[in-house]
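One structure is given here, and the rest of the page talks about it.
The complex is shown incomplete by one protein chain, all other protein chains being positioned as in the whole.
For chain A:
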Amino acid sequence: MTSTLTPVRSKRSALTKGQLPKYAPYVVLAAALIAGAAILALVGFNAFGWGIVSAILFAVGLVSWSAAVEGSRKAKDKLATCLVVGSFLIALLPLFSVIWTVLVNGIPGLLAPGFMTTSMNGVTGVFDNRAVEDGAPVIGGIYHALLGTIQITLLATIISVPVGLLTAIYLVEYGNDGRLARAITFFVDVMTGIPSIVAGLFAAAFFFAVVGPGTKTGAVAAVALSVLMIPVVVRSSEEMLKIVPNELREAAYALGVRKWRTILKVVIPTAISGIASGVTLAIARVIGETAPILVTAGFATSINSNVFSGWMASLPTFIYTQILNPTSPANPDPSSQRAWGAALVLIILVMVLNLAARLIARIFAPKTGR
């Protein structure tokens, strides 16, 4: 055994001040919940008020206890932590609330037989009345709307991505911040702010003038969505191209590679993960647009697989019409069930797209490792 010369301290270190015990937040939380319930019981209990009052009591309790034991610096730290966590919870609340509501209301619709595989063709109020009065299964589905949404969004993407990406390439690689480049940047910014209904009106008016009055097809809707999508694609691609280091361009030039090949084979592959996830997020942004599709593609109850002719349904317009004009005005419940089911499908689509964006970013990201 060797003995150390350091004296064993029974007191706390001279370098520390008082510290709250580790369990302090839990104690305060329990006390705040109990006190909150007691206060709420006086005025009439509800869960929402309980949460708010308890949160305030918790913050006040923890901060003042900390101020008494640990001093003002630690107390301020605890206050800031309370505020940050509180804001985070407030921001998350609507998200969870939306997802919960859509899940609860949407799952019965989603599980109804044939929901994903049939259209609303031939589904009349008679069937809905029977479903409510006799307990028959709710029939009718979203196949036509899902097909329409996918076709319209796909066509919009096919239009927007080349236009947006090429614009971004011009701005970053060739624009030199000249007059034209600055004008394009300005108008792209203006386009970002265009209300979606205006984009719809533009596309409708454009096709009325060029093709003929009353032209309403999926393609017109795709053009309207492109108007909304292009600025997003331009902006995100531009940012991604800008962060490609200039050294890589110079390295390629110094090997005697032409500028367009450098852009095609060095700059874009380096930035592709960011561009791809930007495009996916742009798709997610327009897939839920309702107004521009209503004025450009109209509404349909039957399957239309030709995006270039005839009115076309989409998920957002399906939800809109099912809620506003129930198939059976006397018994709107089956329609509302279908609308929630469609909303759930739409949210799942957007989530899948977001996940796809992450996956794409990971797949294309420049590889590291030895």
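Everything that follows uses one rule, which is that a contact is a pair of C-beta atoms (placed from the backbone, for glycine too) under 8 Å apart; a residue touches a chain by one contact, two chains touch by 3 or more; residues count from 1.
As a convention for this text, contacts and distances are computed from a predicted model.
Asker: Leaving aside the chains on screen, match the unshown one to its UniProt name from "Phosphate import ATP-binding protein PstB", "FeS cluster assembly protein SufB", "Zinc-finger domain-containing protein" or "ABC-2 type transporter transmembrane domain-containing protein".
Answerer: Options "Phosphate import ATP-binding protein PstB", "FeS cluster assembly protein SufB", "Zinc-finger domain-containing protein" or "ABC-2 type transporter transmembrane domain-containing protein" narrow down to "Phosphate import ATP-binding protein PstB" for the missing chain.
Asker: Given that one chain is not shown, which residue among A:A32, A:A145, A:V266 or A:I360 touches it?
Answerer: Only one listed residue reaches the unshown chain, and that is A:V266.
Asker: Which is it among A:V257, A:L281 or A:I303 that touches the chain not included here?
Answerer: Here the residue in touch with the unshown chain is A:V257.
Asker: Just name the one of A:K78, A:R235, A:R249 or A:R338 that touches the chain not displayed here.
Answerer: Counting the whole complex, the residue in contact with the absent chain is A:R249.
Asker: Footprint of the hidden chain on chain A, which residues?
Answerer: Residues of chain A in touch with the missing chain: 176, 245, 247-258, 261-262, 265-266, 269-270, 366-370.
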